[in-house]
Each structure stands twice: as C-alpha cells, then as structure tokens.
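Here you go, one structure.
A single protein chain has been omitted from the complex, and every remaining protein chain is retained in its original position.
Presenting subunit A:
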Amino acid sequence: MSRPEDTLPPDLFYNDNESRKYTTSSRIQKIQSDMTHRALSLLRLKSPSLILDIGCGSGLSGEILSASDQDGTPGGPHVWIGFDISSSMLAIALEKEVEGDLFLADAGQGVPFRAGTFDAAISISAIQWLCNAESSEESPSGRLSRFFNGLYASLRRGGRAVCQFYPKNDEQKKMVSSAAVRAGFGAGLLEDDPGTKNAKTYLVLTVGGGDLDGDITGVVKGMDGVDVIDQRKKARVVNQRREMKGSKGWIIKKKEQMEKKGKVVKPTSKYTGRKRRIAF
C-alpha cells in the first residue's frame, strides 16, 4: 500500500471526501482510539490537565481526552487545544462539536503558545507528515526542529509528550528522534508489535525538571512486556590521563608496546626513566 505522505501534502490529501472516509471508518476509529489510550497510559496524568493535540484532525483523539475518569481516561476530563493543517478535518470536528479549541495551523511552522503552557502533548499519526517539505523554502529538518523547539518551550517543566507516528523507514525514525533530542527533550521510542505490518511507533518525550522519573526508561518502568534497548552513546570517560612524554609511565608503556611487537626490550628496574648522574 502506498503511503499518503508520498502522494500529496496533508492539507490537500485530507480533502472533504478523504476526511469523511477517515473519520467514519470504524477500523480507523478503533486504531486511533487504541493508540490514544496507549499514549495516555504513557503520559500517566493524574489530574485534569491542559493538553496539546498536534494534528488533532476530526477530534478522534480529542473525544477521548475530554472523557471522564470513569470512561477510561486516566485523570480526565482534560481540557485540550488541538491544531491541524487540514480545514476539511477541522470542519468535521466542528460538526461533531468537540470540546477542545481548534486551530488551523501547520506544526512545521512552530507552536504559537507561551512558555510552560501545557501539562502534556499528544499526537496521533501526524508527525510523519513533518518529514515532507512542499516547497524549496523549507526543509524536513527545519520543519522538525521548529516543531520540536516550539513544543519544548510550550510544555511545562516535568511535562511529557507522546507522539505516535508512522515512520517510512529507520532513517526517518532516527531523523525525528534526533530532532527531538536536539530540541532538549529526553527522547525514546516505544514500539508496539515491532517487525509486523501493524507496528506502531511512539516517540516518548520528557522535559527535565519537576516530579519526573527520568526519561522513557522511567516511563515504561513497571509496564508489562516492554524490552528496553538502550542505544544512547555512553559518555566517554573524560579524564583519561595521558602519560607525559618522557615520564616513567610513558617509557614503561612504550616498552610494553615494543615487547608486544616482539622486540627485545631491556627489563624494567628502579633505574628505568631516571636521569643519569652528572659526570663532572
């Protein structure tokens, strides 16, 4: 199946017809609601919060956010603000009278909210669209960095964001997560059903500070059936002392090297590396 991302830009792809198909398909509704619940469980909100929904579309995820605690939304009902680039999708959201505030905006142009606005952010099947640039004025990396920088600023300290997306390949996965790391997030990828056709990738982002148990490894702690693969580069030991050239340690190291090469080396004694006595 071809990827819609490869055919048209999102504001044109999701026209009236496509938006209606998307919103009324019970299969998509089911997938979207499952993914929203999964994202909410990763956010672990305890009380009603202000949430940003990036690429809210027709409000499929927003309806779940506005649901109360009894209806299966942890900490709910939340208040959410959503934005989407497709006006047809927003028109359907209006028809459905969703409770959140809607914006017509492009996530690749930044997030126009003041610092520390949101408790959390959620994005279901949207940010892969940021990897496409439709004009020569912009680039995928520029769009991604504007988006993540804006998102980082608008989340409060200790806030979390979960973005489910469909990466085209590993390269795209890496591009998205490294853009998030560069913006300052603690980032990690969680994959459900990896290797299968319906693999789902969640980018779990954390903003430092506040009452958080660290990055994604802290988020998934205590969850069943999650394997942690740590691919972070270990910080190199900075203080690797190099022997001063000419010192005793340096001479001994050189002698060992030579010995390993099979050269004949004089045995090391207490006189090794000492200066000769001045003869006169």
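As a convention for this text, a residue touches a chain if its C-beta (ideal position, glycine included) is under 8 Å from a C-beta of that chain, and two chains touch if they have at least 3 such contacts; residues count from 1.
We take it that contacts and distances are computed from a predicted model.
Asks: UniProt protein name for the omitted subunit, picking from "GPI transamidase component GPI16", "Transcription elongation factor SPT5", "Ubiquitin-related modifier 1" or "Multifunctional methyltransferase subunit trm112"?
Replies: Of the names offered in "GPI transamidase component GPI16", "Transcription elongation factor SPT5", "Ubiquitin-related modifier 1" or "Multifunctional methyltransferase subunit trm112", the absent chain's UniProt record gives "Multifunctional methyltransferase subunit trm112".
Asks: Have a look at A:L8, A:I31 or A:V79 and name the one touching the chain we're not showing.
Replies: Of the listed residues, the one touching the omitted chain is A:V79.
Asks: Give the residue, chosen from A:E5, A:E99 or A:D192, that touches the chain omitted from the document.
Replies: A:E99
Asks: Give the residue, chosen from A:T117, A:S141 or A:T268, that touches the chain omitted from the document.
Replies: For the chain that is not drawn, the touching residue is A:T117.
Asks: Considering the entire assembly, which residues of subunit A contact the chain that has been omitted?
Replies: Residues in contact with the chain left out: 47-50, 77-79, 81, 83, 85, 90, 94, 99, 101-106, 109-110, 112-114, 116-117, 119, 135, 137-138, 146, 156.
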